[in-house]
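And now, chain A:
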Amino acid sequence: MSNVFTLLLVRETRLMFRRPAELVNPLVFFSIVIALFPLAVGPESQLLQTISPGLLWVAALLAVLLSLDGLFRSDFEDGSLEQWVVSPHPLVVMVLAKVLAHWLYCGLALVMLSPLLALMLGLPTQHIPTLLLSLLLGTPVLSLLGAVGAALTVGLKRGGILLALLILPLYIPVLILGSGVIQAALQGLPTTGYLLWMASLTMLTLTLAPFAIAAGLRISVAE
Partner candidate 1 sequence: MTEAYLETVDLACERDWRLLFERLNVRVQPGDMLQVSGPNGSGKTSLLRLLSGLMHPSAGDVLIKGESIQQQRGELARNLLWLGHAAGIKGLLTAEENLSWLAALHHGASREQIWQALADVGLKGFEDVPCHTLSAGQQRRVALARLYLDAPALWILDEPFTALDKQAVTQLERHLAQHCEQGGMVIFTTHHHLQDRPATFRELDLGQTAL
Partner candidate 2 sequence: MSFDSFSEFLAMGNHGVYVWSSYGISFVILLLNVALPILARQRYLKNEARRLRREAQQ
């Protein structure tokens, strides 16, 4: 069982690194969206600093969302999903490996890039750890919840916009908590409590979402 988990993780890693362009795309998108805002609202450093937490979070969220459409699509089209569903191994475990791979190569990569962009927006250096922590706790939720939507829409021809419609409302709590934590830090308020809230949200999603993803995949495969 755990064997299948690691094997799938290895397989996903191989696939990712044989298409390095797709690995970079969300990161480039993330940077471009961030760069758009100073261009749109003006380079005033005070304003940029105030909106930087929200900006970073919205951009990260959109970058994850964009990468999610392809999460199960190729596996659906080439018949891999059918093989997973009929195999004797639990689908939940495979789903978990798949989402973990997505998070490692999309979510975690975004987290690593975020300090650079935060500094460009003028977020004070002492708040970078809070930013990192909030993204680190929040991006797994983005991957997991997004995978539920991706699983439900994988069989549809134009699933992309629908996926956004399904998932974005569900992203609201993590967006509020994630950017709110950084804003609280900027206002000099304590953040530990909210980070703990985020951690419990992540744990809750981690325990429940895989079952919803697996059920969604079964439905999409049966379609």
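Candidates were picked such that all candidates are chains of the complex that A comes from, given by their letters.
As a convention for this text, a residue touches a chain if its C-beta (ideal position, glycine included) is under 8 Å from a C-beta of that chain, and two chains touch if they have at least 3 such contacts; residues count from 1.
Nothing here was measured: the structure is a model prediction, and the numbers come from that model.
S.K.: Looking at this complex, which of 1 or 2 sits next to chain A and touches it?
M.R.: So the candidate in touch with chain A would be 1.
S.K.: How about chain A: which of its residues touch candidate 1 in the complex?
M.R.: Result: residues 3-4, 7-8, 11, 14-15, 18-19, 74, 77-80, 82-89, 221-222 of chain A touch candidate 1.
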